[in-house]
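The other protein chains are all here in position, but one chain of the complex has been omitted.
Chains: A and B, in written order; residue numbering restarts at 1 for each.
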Amino acid sequence: MTMILRFLSRSVLVCTLLLFLHSTYCSANDNITYRLKWLRNVSVVGALYAEHNQLFSKAGLNVTVKPGGPERDAIRELELGRADFGVASADQVLRARAKGAPIVVIAQLFQINPLQWIYRPEKLQLGSLADLKEKVIGVTFGGNDESIMRTLLAEGNLDSSQVRLFSVRYDYTPFYRKRVQLWPVYRNAQGPIITAQLAQEGEKTAYFNPADFGVKFVANSVVTHVRTLKEKPELVQRFLGVLLSGWQQALDPENEKAVLSLLQHYEPNIPQTIQQEQLRITRTLIQPDPTVAIGRIDHAGWDQTQEIMVSQKLLPHTFALQEILKPQKSL
Amino acid sequence: MAQGATTTAESMSLICEKLTFTYPAKEAPILAQVSFQLITPGFHSFFGPSGAGKTTLAKIITGELHDYTGQLITNGLDRILYSHNKERLPGWSSVDHHLSKVITPSLLPEKDKLVDLFGLADCVNARFDQLSMGQQNRVNLIRYLLQDCDLLIMDESLANVDELTRETIILSLKEMFPARYFIYISHNAREVAKFCDSILVFQGSNQVHAPRMLQGCNVRTNTERNSAELDAVLLEIMNAA
Partner (left out) sequence: MLLKRILQFFLLYALFIGCLLLLKYSLQLSDYVIPGPVGMLQTLTTKYRSYGLATLNTMSIAVIGQVVSVILAFTLGIIGRQSTWLGSFIKVAAYNIQAYPIVALAPILFILLGDGFLTRLLIAAMICYFPLLLSVLGIMSKPVTDIEHFYRATGRMRWQLEVKIRTFENLNQLTTVIAGSATLAMAGTIVGEFIAANAGIGYTIRIALYQSDLAKILIALFFIGITIAIYQAMLELLGIAIRRAWTGK
């Protein structure tokens, strides 16, 4: 009798456990978490548009869009199973792959890196890289702007002793006070704000874009777990299709009014005229050429990003990028 | 010789008339209608059980407590000090060092004399917390005795001191400080009866009557001891308490 009871109780326990695992697995199938790289602003407007207009649910997907931040790392969350898709910069992806993280890139959001340097053209002429000599240049030490700037200096045959690299923080005062001549900003997000502030003081601004000098460093891309791509390719296709459609619609000038009202909702302190400018610039960074599809993976850009990182010892060696870059058929 | 000896001791007196005091949080007064007079220098005593109001009255006399009713006249007693047996000296140097720092240099020989009389010669180089409780009380008393004061209230200042030494100390004080007023607060009925000039006897905390002033034997050095007189005073104290 005791044996039977023990057997029954164990069976119930095992069944409960199996049911629990099954329900967890099912809910994981239905619910998708998409972790952004940064807070909800113009740089993620495509995802915001898709979320706000219920494009995901219309496609039968239950997607939760979660904002990112300095302490959020989408790649870690993918590996820990807390997110299904995420946004990560190319350097993050390459570093993670170098350490065995099983992630793949399924789309590249920015075709032109928004990370550029703002400067005052009346005080500074930047016709060639050699013009950077003896300038005070802001960089985030350890950030990818440092890697980009060091590459630019190397390309211009300058060593770091010929310029003064200034450690950049959250606050732009050193640039406003003209202690620093070139300051790194996200061209589409902070750029219009600073430009407007300096315009009020009668100062003109310009942007130093590394791509203009032949240095391409890929920015934000959409990533997922290798397992997700392998086991649920259809889900990946559907998700990405909706996300990129969200971007397409958000950048369409016909939808500008609705998009601006969405941006006002998340950043009410930024004047709409500035948000309009932010959106205009974002269009040129996401889709600089109408013949290029949104989300296209720029292999040449990835190659160069990888080379830069290897040359600066941020990566031990180069990788076969076809293992990492997995563009989807719909693109 | 003693402090206060230059002033006219006869002109000094402590007069208390119908003094009543109630602690702020209490309803019943701890002191009610207390009246007494001390008109001669010497050893006087407050005697009674714990909680009867002896320390409260001492603190009123020193000015630590106010808001009483009735009258308290400290006629000529300008410098009043209150010492008690819970006091400590700082522990960072020896007892002798502390005593020397709080005594006028001209009185240093007096200090040495008192140290000998109080049986502390062997321990003055120790720190305060290394002394026994009786030694600590004696050291504390010495520093008060050598201050410029007209009235010194000694609240159980000789607690934990053996009887023989206590007797020696009290008799020495009478000799060395004849012009000074002392109020000796003690629970030892025999001691106050024997050595004090007048004794204010307090009743218990639920006292019905105001404290009564009695006459003590006021024994001094070389005074002939009269045990019958002492027994009579003791009996009177017991009746009054």
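Everything that follows uses one rule, which is that contacts are C-beta pairs under 8 Å (C-beta built on N, C-alpha and C of every residue); 3 or more make two chains touch, one makes a residue touch a chain.
Model, not experiment: these values are computed from the prediction.
J.: Check the whole complex and report which displayed chains the hidden chain contacts.
T.: Listed by label, the shown chains it touches are A, B.
J.: Which of B:51, B:90 or B:204 touches the chain that is not shown?
T.: B:90
J.: Of B:65, B:81, B:159 or B:241, which one is in contact with the hidden chain?
T.: B:81
J.: Which residues does chain A use to touch the chain missing from this display?
T.: Touch with the absent chain occurs at residues 70, 73, 75-76, 79-80, 92, 95-96, 98-102, 140-143, 167, 169-171, 173, 314.
J.: Can you list where chain B touches the absent chain?
T.: 62, 81-84, 86-92, 102, 127, 140, 143-144, 147
Note that in this section only the chains that are shown with their structure count from here on.
J.: Between chain A and chain B, tell me the centre distance in angstrom, where each centre is the average of that chain's C-alpha atoms.
T.: A distance of 86 Å separates the two centres.
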